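One structure coming up, written as structure tokens, with questions to follow.
The complex appears here minus one protein chain, its other protein chains still in place.
Moving on to subunit A:
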Amino acid sequence: MNAALLPLIVAVPLLVAALLVVLDDSPAVRRWLMILPSVGALAAGGLMIAETADGTVLAHNVSLWPNGIAIPFVADAFTALVLTTTALLTLVASAFAIAVGTVRARYFPVLVLVLSAGVYGALMTGDLFNLFVFIEVMLLPSYGLLAMTGGFTRLTAGRLYVTVNLLTSTIFLAGVGLIYGVAGTVNLAELAGAAHESPLVAAAAGVCLLALSVKAAVVPVHGWLTRAYPATSPAVTALFSGLHTKVAIYAIYRIYAVVFDGDSRYLWIGLVVFSATMVIGVMGAVGQDTTRSILVFHMVSQIGYILLGVALFTPLGLMAGIFYLIHHMIVKASLFLSTGAIEHAYGHSRLDRLGSIARREPILAAAFLGAALSLAGLPPFSGFVAKLSLVTAAVDAQQWAVVATAVAVSLVTLMSMLKIWGTAFWGPKPDDEEEVAGSGTGIDSQAPLGSPAATAEADGGAAPATQTAVAAPAATAPRPEDGSATRSRVRPAVLLPSVVLTLVTLGIGLGAEGLLSLSSQAAAGLLDTSAYVEAVIGR
């Protein structure tokens, strides 16, 4: 793969998005145009992995401008791995959005494409200011996505989300300005090791890292995530969970490795903060009573695990952190999609109103169970390898408190997953289920942004139709043990995305060797940044 093709990965989704604005009429056209760029990015990511697996770094300055004023695109093994996973998740979440009908919302495909272009750009950029721009390209469509699909709380959540993200973007930009002021450049390769030598650059880059930590939802600045994500539609939550916080995590890894050169003086801050993230995230999940809010709190907890890799900054620790990042993106999206499928079919995600799903939806239940066990870290799923290697790395570094925290939090995670499993999947069927079944039709309604009245109308219009549909089986089968209780409500197309992702995590768990060696290559690229620097500056 020629390095000059790297900008295309960003440009193609943007161009297709522009095309989609014009061709918004035909549903088939918009679906295919939404899917195809992700397929292309997935293929490009696969090629990129093959190319960078031996430690090669691809770098290209757009239009061959000189360093400093160019827009540099850089891809090493770490970039390739994260980019491929991102493309896979975008593809799967798009398929889910098509299956449940979220895609019918006006401009939904356009926004998803711009979002994915921003993510790819943020992963590949080699310049801090361009990182800011690409993060904004990623965030602007997500403001729209968050507020246009979802329940009644979405506008409140949308305000919170925009406010927090705009504030952190502003802080990040200030950090970039300070770095330019003290170092005279914002090109990552030219900044290599600068923070290690100069405390001024370290302070300026610290401002950037602080902003990225908020975006990654690290405790104590995680509150926005747990409030904003459950309010939107399941498809959007799955998409965001795979992309947003992970871009921030990727940037933290990259900046700490390149600009700080893995400076061991500041690592203790990471160890303390990320351990607290693990504990507080999982504790927050205990108090939640809907599937999605439990999963969102677990996401916070898992972010602590992922970032531990950079806080250890040993070859093993970085490898484990990168492996954990890939594993987590896939598993979390799988969980959001399987519970999202339940939410779509049964109209809500409250644990006290769900029950005996395992009998009705055996395949969905299996997909959820697999992903949940993987999240908790049980073999043979990828979570086991991820946790094992992370704990081994912490033992190697003799961080016993971290080891104890990681293991204890795993146990609580497992209990929390069993809570969802025990009530929603295995628990007794609640009595009022038939009444609430159709009440969630507003989730994917096409009501225009910012008009609660229109949403209410859409709900009012859709509800009678659904209720009659639900009432028909209820009339023929008055006893819950009859046919209707075991009849599956989740269509195969809605089921497929989460099943695919659970199979991926199982596959990674069984064949962990391949991904581990790629992760270790990526970790080597972070430990020794000379190849990265040479690829960018050396031309």
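To be clear about the criterion, a contact is a pair of C-beta atoms (placed from the backbone, for glycine too) under 8 Å apart; a residue touches a chain by one contact, two chains touch by 3 or more; residues count from 1.
The criterion applied here is as follows: contacts and distances are computed from a predicted model.
The UniProt record for the undisplayed chain lists the protein name "Cation:proton antiporter subunit C", from the options "Isoquinoline 1-oxidoreductase alpha subunit", "Cation:proton antiporter subunit C", "Various polyols ABC transporter, permease component 1" or "TldD/PmbA family protein". Check A:F129, A:Y266 or A:W426 against the missing chain and you find that the one touching it is A:F129. The missing chain, though absent from the display, is touched by one residue of A:G158, A:G321 or A:G509; that residue is A:G158. From the options A:P27, A:G181, A:P220 or A:P362, the residue with contact to the chain not on display is A:G181. Subunit A residues in contact with the hidden partner, per the touch definition given at the top, are 68-69, 129, 133, 136, 140, 143-144, 147, 152-153, 155-156, 158-159, 162-163, 166-167, 169-170, 173-174, 176-178, 180-181, 449-452.
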